[in-house]
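A protein chain is absent from this complex, but the other protein chains hold their places.
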Amino acid sequence: MATPKPLRVGMVGYAFMGAAHSHAWRTAPRFFDLPLDPRLTALCGRNDDGVRAAAAKLGWDSVETDWRRLIERDDIDLIDICTPGDTHAEIAIAALEAGKHVLCEKPLANSVAEAERMTEVARDAAARGVFSMCGFSYRRTPALALARRMVAEGRLGQIRHVRAQYLQDWLSDENAPMTWRLDKSKSGSGTLGDIGAHSIDAAQWVTGQNITGVSAVLETFVHERPLAGNLVGLGGHGDTDADAPRGTVTVDDAAIFSVRFSPDGFDGDGTSPGAVGVFESTRYALGRKNAMRLEVNGSLGSLAFDFEDMNVLSFYDAAESPDAGFRRIFVTEPEHPYVGNWWPTGHGLGYEHGFTHQVVDLVTAIGAGEQPSPSFADALQVQRVLSAVETSASEESRWTKVN
Amino acid sequence: MATPKPLRVGMVGYAFMGAAHSHAWRTAPRFFDLPLDPRLTALCGRNDDGVRAAAAKLGWDSVETDWRRLIERDDIDLIDICTPGDTHAEIAIAALEAGKHVLCEKPLANSVAEAERMTEVARDAAARGVFSMCGFSYRRTPALALARRMVAEGRLGQIRHVRAQYLQDWLSDENAPMTWRLDKSKSGSGTLGDIGAHSIDAAQWVTGQNITGVSAVLETFVHERPLAGNLVGLGGHGDTDADAPRGTVTVDDAAIFSVRFSPDGFDGDGTSPGAVGVFESTRYALGRKNAMRLEVNGSLGSLAFDFEDMNVLSFYDAAESPDAGFRRIFVTEPEHPYVGNWWPTGHGLGYEHGFTHQVVDLVTAIGAGEQPSPSFADALQVQRVLSAVETSASEESRWTKVN
Amino acid sequence: MATPKPLRVGMVGYAFMGAAHSHAWRTAPRFFDLPLDPRLTALCGRNDDGVRAAAAKLGWDSVETDWRRLIERDDIDLIDICTPGDTHAEIAIAALEAGKHVLCEKPLANSVAEAERMTEVARDAAARGVFSMCGFSYRRTPALALARRMVAEGRLGQIRHVRAQYLQDWLSDENAPMTWRLDKSKSGSGTLGDIGAHSIDAAQWVTGQNITGVSAVLETFVHERPLAGNLVGLGGHGDTDADAPRGTVTVDDAAIFSVRFSPDGFDGDGTSPGAVGVFESTRYALGRKNAMRLEVNGSLGSLAFDFEDMNVLSFYDAAESPDAGFRRIFVTEPEHPYVGNWWPTGHGLGYEHGFTHQVVDLVTAIGAGEQPSPSFADALQVQRVLSAVETSASEESRWTKVN
Partner (left out) sequence: MATPKPLRVGMVGYAFMGAAHSHAWRTAPRFFDLPLDPRLTALCGRNDDGVRAAAAKLGWDSVETDWRRLIERDDIDLIDICTPGDTHAEIAIAALEAGKHVLCEKPLANSVAEAERMTEVARDAAARGVFSMCGFSYRRTPALALARRMVAEGRLGQIRHVRAQYLQDWLSDENAPMTWRLDKSKSGSGTLGDIGAHSIDAAQWVTGQNITGVSAVLETFVHERPLAGNLVGLGGHGDTDADAPRGTVTVDDAAIFSVRFSPDGFDGDGTSPGAVGVFESTRYALGRKNAMRLEVNGSLGSLAFDFEDMNVLSFYDAAESPDAGFRRIFVTEPEHPYVGNWWPTGHGLGYEHGFTHQVVDLVTAIGAGEQPSPSFADALQVQRVLSAVETSASEESRWTKVN
């Protein structure tokens, strides 16, 4: 096999997502055969000392402190955007227009308008062979990828119910510190865009059906929080100081919404009635640490997933009745998506593997000159659902179409 | 101990609920000390042969074929109503006015108006020492009773989230037969009143908070079903005949609704912001057989319950952090509600024990001359939530106050 | 249907097992069609006041204070023995010789010699139409009965592994009181005969293979315990008094043994190599309340059961690979053993249902003039395993044949 050509990556941002992406760029070629050879060429951040230390730690070859400069560099083929949502549109558009491929963290943007502009630019760029993808990394969890495969194979029959929960608890303590994720101007929304967006993407992707309408309730439980020095981290059990000056939480703490799905799933004939779904996202479900759960009930079978037991997919096949039961599939067989490149059967993967698989899929698509998935257009559809949720919540939960 | 006076019971209806109630009346005095001694005096049903056979099988001393005649009998102290919802109001009101105590199956009635009349009559009767109770039997599951105790003790802190699911699958097969439960004129509603009512009662009772408003979606997946000879049973894996004449399903198959709770829970000071909740009831969740689930998240802890593992309550205590985790309490200790009268630790109870405990609580209250719980007034509150759900669903999911 | 003839029962003993048996005799005819109609005719116990109070509570028509007198009564058809093991042989033999059917609690006796005499007498009695059964009630748990059916149907293929644990924790507290179960002269052995016997019977019955040899370790962790007034109960969280006078524990607290099974299972051809098994019984496994667990691995599939989730059987079918997984069968379908006579799908049973099913099987066999199962001969085989375990443990764990 000839040595693949390099794919020189420039990444913006180096917090939680930056660390996950760095690991993925470094690890993917060690376990998968890729058509291009990723290089950790340049890391970009505003703080010079910070970005230098991060580059050394995370293994990047050079640094930049201005993302515009990064985009101008000739030795960069792809821009990986790991910053808060308010910066996505500007960076992504500039990068695509400069001929760089783009991987952009989710949610795609902080508004439908931004997402629409990004999608338009991405579509034009793709026509020139410059590709973009949005980082809905949960799609790359083997158990969820297997779920999609099983629905697409018709093993669930007609889909009737979707229930999607994304439950965390790191804000339960009312003295947990203020972060950028609680500032609407930075994050666009709260739990809705941060984790609810993952649920929406996963539910649409697994079922092959789009959400067409919503009825929603948003709630904020804690309206002020102590300001900490560093507002960048995710939070966790940080030092909290009840007497510190307080910042105002401007986003939702919890999002609950009912939805309907389009009648055209994988079978594409539009004769299915379309499923109903219920979604809940919160960071106040004490004891639930990262419970990204998805359950799908069809006319022939059901699937259930919980990211807290991420290597497992539960499957119920009604044909096995009366001895049917939810089957705990330990998704570690070589036949399962992504798994064959890792360890022998029974040796589970972890959180970061989703990012490695994301790199694999992205690089494979770029190498083949094909549009990676999820495209910005796919991410725009998620953005429209997020927007409809906010509209419905602001209008007494009135049913709101997604468009 | 002096022998307790008899409490002579007349029961109307002898299908699923009739069998459960018969067992409860017979079993309660064998395991619990009761102030009155229940007697299975008379069983009432319209079909003479049917009621005679049932009385012999279930152990009742005599039969009636007209419930009015049953109420007239001098040797009956309590009327136990196990018929479909369209008959509850008439029977219960007549019985109370005749001076008989009443145990009435849920939902209390098929409309708020009926439930209001029943509640009024019940209030008057109670003033005369004639008591009534509605059969929300899930309250008597030891794990749910323990849940309520723990919330009331403040171990969860301020309640923020409730998620209540009641998932069954016995209608997933579109050729499962028509039953009275799918006929709105008999049952009042579908999954909503049949199983959703249990979730509503349990959520309000465990949290000590009433639901104040809802936004709802109702859905019917299968609109016609084969008519079977016997429309009385619950269903199950009965003979289904795709070519049989078909009846029209006039009720909801699935109910999804978001709610808000009143800010005054057990602490009663009205300063709590009130929880948000999400409810889902369906008989189309393949693989979920009787998954009556309730999860409550507070500021100090969380509780989770699933009737498919009915002897277990999961409890998360944030104070145990960082080694906190959902604690699988096997609710079989003598200190747990109802449990001490049964078997040694670790020997679980079954579905019908809830009905036995219901008899215990009812007879204990009557013996003490006190209003049993849940009263018809409590059941009316559930009925109002059901009604608000139907209103919201018919008005584009618009937020609808419960009143 | 003609009214069945009565089957008049006289029961000896009225502690834990007596309450369970009383409930079973009373309940069985209400849910199952029996060829004979059980009557709770007489209860026998040495203490006159005690037995009178128990009879009133448990619903027996008359009392005796001498089991010999009970056996002499003409109005008794069956003797139900619920006393400690040291009395089984004498009562059972006398009853059988007096022409009474016998239900005897397990373990059958406190020694192989006693069990052999009982078996001989039982064999002679059966020839005269007088039947006997040993109370291995766990066989009547629907999930275990389903397990046996699945093995017998060949769905597991050749059996290779059995792992059986019976874990309780009620002696973990070293000040838990002394009971008759800790006195070898009464109970014969400790955890071994009390709960290990259940595991042995269940493993042999489910696999259709007998244990042919053992290697064992027995251990006693606490050698003296406070004497309580009442030594009859099972224990639980009773009042314990560290300063009370102490009695000597003369039985094992834990039993661990490896076994081999006979090569002739349900296929009966003796060409199977025979499975290996590992057994563990203890009352010191803190947190395990009644974890009677059985797992069987065959060449085609596996089964796993835990009595703490008694309505569930887990089944793994290798033919479903690569999407195979342990299937959580909720054993509440009408097609499952015993279940169709109870509640709709999804409504679980409890501990005492095993005793009701035991009555059903016993009365059905007597009515048909057939030997009930497990016979005393079956129970003798269990006794021989218990004896081999004790022999091996006393001889440095040396491999010991069962014979």
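A few points about this structure:
Here the chain labels run A, B and C in written order, and each chain numbers its own residues starting at 1.
Heads up, the rule we're going with is that contacts are C-beta pairs under 8 Å (C-beta built on N, C-alpha and C of every residue); 3 or more make two chains touch, one makes a residue touch a chain.
Everything numeric here is computed off the predicted structure, so don't read it as measured data.
Considering the full assembly, C:297 is the residue among C:204, C:262 or C:297 that touches the omitted chain. Note on the undisplayed chain: of the listed residues A:27, A:175 or A:373, the one touching it is A:27. Only one of A:59, A:99 or A:129 touches the chain withheld from this view, namely A:59. When the missing chain is restored to the complex, the residue among A:5, A:223, A:347 or A:401 that touches it is A:347.
Residues of chain C in touch with the missing chain: 160-161, 163, 165, 169, 172-174, 215-217, 219, 221, 237, 254, 256-258, 260, 273, 276, 278, 280, 282, 284-288, 295, 297-302, 316, 318, 321-322, 324-326, 392, 396-399. Contacts to the hidden chain, counted on chain A, fall at residues 16, 19-20, 22-23, 26-27, 30-31, 57-59, 168, 170, 234-237, 288-291, 308-310, 330, 332-335, 342-353. What chain B contributes to its contact with the hidden chain is residues 146, 150, 312, 314-315, 320-330, 333-336.
Operating definition for what follows: only the chains that are shown with their structure count from here on.
Of all chains, the one whose CA centroid is most distant from that of chain C is A.
Between chain A and chain C, the centres computed from C-alpha atoms are 54 Å apart. Distance between chain A and chain B, defined via averaged C-alpha coordinates, is recorded as 41 Å. Counting partners per residue, chain A has 321-322, 324-326 as the residues that reach two or more other chains.
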